[in-house]
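In this view, the complex is presented without one of its protein chains, the others remaining in place.
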Amino acid sequence: MFKSSLILQKVRERTPLIHHLTNYVTMGDCADATMSIGALPVMAEAEEEVEEMVESARAVVLNTGTLTTIRLKAMLKLARKAKEQNIPVVLDPVGVGATSFRARAVEKILDRETPAIIKGNQAEIRFLAGGGDAATSGIHSFAAGGDSLADSCMLRDMLGVPVVVGATGAVDVVSDGKRTARIYNGHPMLPLIIGSGCMAGSLVAAFAAVESDYFYAVASALATMGVAGEIAAERLESGRSGPAAFKKMLLDALYWLEPAELDRRARIEIQW
Amino acid sequence: MFKSSLILQKVRERTPLIHHLTNYVTMGDCADATMSIGALPVMAEAEEEVEEMVESARAVVLNTGTLTTIRLKAMLKLARKAKEQNIPVVLDPVGVGATSFRARAVEKILDRETPAIIKGNQAEIRFLAGGGDAATSGIHSFAAGGDSLADSCMLRDMLGVPVVVGATGAVDVVSDGKRTARIYNGHPMLPLIIGSGCMAGSLVAAFAAVESDYFYAVASALATMGVAGEIAAERLESGRSGPAAFKKMLLDALYWLEPAELDRRARIEIQW
Partner (left out) sequence: MFKSSLILQKVRERTPLIHHLTNYVTMGDCADATMSIGALPVMAEAEEEVEEMVESARAVVLNTGTLTTIRLKAMLKLARKAKEQNIPVVLDPVGVGATSFRARAVEKILDRETPAIIKGNQAEIRFLAGGGDAATSGIHSFAAGGDSLADSCMLRDMLGVPVVVGATGAVDVVSDGKRTARIYNGHPMLPLIIGSGCMAGSLVAAFAAVESDYFYAVASALATMGVAGEIAAERLESGRSGPAAFKKMLLDALYWLEPAELDRRARIEIQW
């Protein structure tokens, strides 16, 4: 049987280098989350060096927050080189529905350098699957209900290549076309902190760096984020601890998370 | 009678999207503060997308820390579009007195796209009002005494258009030409943390997004920052808790701030 704890342990043993090309708002949070789970972050962004830097990496995150044309060019180079090296690329299409600039950029990445994994929130995945009306509020998009599984499957089918899709929400959904996972972990404080989605992207990359079945890697990474959120929430003092205390406790819960506790708490339902 | 709590409640009910074009040092802090008070941040900065992104926003912050020519161009586009949409633009002229590059940039913004609101520290407002000798120390400027009210009024008059000026300091001063507010809230720890001024700019924008009398919006936002600082300071452990603990507690105090407590603690003096 599949165990999330085994993937977590491999992350900590191998401390894979995760090359991020990510936004400036949550860059520090992503670096912190990557370290806390036991991997190593690097955030090189110059076109001149991304290809050489990624040679030492074991996975790549492309995050479209605070995107610019210069950074998009670097992302495409980075993704191409990562694919040559056969390491997973995780696309986090932050705010894809918000502007046509981002939509075109994401389309270009999907067309030219289809990533192995797409992780977004429900609204972003829906937008990519063609069902979105670009209802985007800042860097947080709250899909009004909707069917994450249908969207994930449709997006996967549209791309016509094997890709694992993870849609985060009250229930996270992961699909690789054959298998579907629903992850029931998490806490209402998670969407209230800046960077929770971006940090989840870092965890997904760290897990995919050590587990070649990306379906299990993505599901385990999202469960890990959810479990850490639950642990952090148990430590909040009502009326005093808010999002700032929660973010700190979340990162420290990732750091201390015992493999056995992850398995005990993870609520992942898999269907074939 | 005017009540700050009513504006705070409207922020939380409407969760307005606040488009920031701000510096890289405190970008994460501004995002955190915006979320903590109940609004939503977005930090898009590419010239190619700022105009489209701002269509969903309810207020804009332009902050001149870590300014570049590219970012200035994006700011001008963003401000023009915001004014077309009739949403408030808040200018935070960080370090305006420090270099001629910033002084010229701010002048260009004031000339071409006069913002509805200018919020700066006393030294920055004095510099803009023509009385400054550019005595700027890093991102913190400590005005040696001086008369914030006179400076605020002079700046307002110079611009020749209706604009609300807020000058922060030991006592914050807000002026719209007819009315003056003095805000006596705050704590000596506030100027000791990186980002307190920038975060105040985010609060000002969030309040102006829901209250069309910008004079009250600015005064209430600055009082809210001061009150949250007071609450946070009460929770510090002497000899142990420093600026890092204080920043976390400040953000969490914003998150938990009860409207009734804001009115009880706010010390705003208004003169006509």
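Here are some notes:
First chain written, first letter: the chains are A and B, and each begins at residue 1.
Just so it is clear, a residue touches a chain if its C-beta (ideal position, glycine included) is under 8 Å from a C-beta of that chain, and two chains touch if they have at least 3 such contacts.
These numbers were taken from a predicted model, which means no experiment stands behind them.
Considering the whole complex, the residue from A:53, A:192 or A:270 that touches the absent chain is A:53. Note on the undisplayed chain: of the listed residues B:21, B:193 or B:257, the one touching it is B:193. Taking the complete complex into account, A:248 is the one of A:3, A:104, A:179 or A:248 that touches the chain left out.
Residues of chain A that touch the chain left out of the display are 15, 17-18, 24, 27-28, 31-32, 35-36, 40-46, 48-49, 52-53, 56, 235, 247-249, 251-256.
Hidden from this view is one chain, which touches chain B at 23-26, 28-29, 65-69, 95, 98-102, 136-140, 192-195, 239-245, 248.
Convention: only the chains that are shown with their structure count from here on.
With each centre defined as the average position of its C-alpha atoms, the distance from chain A to chain B rounds to 33 Å.
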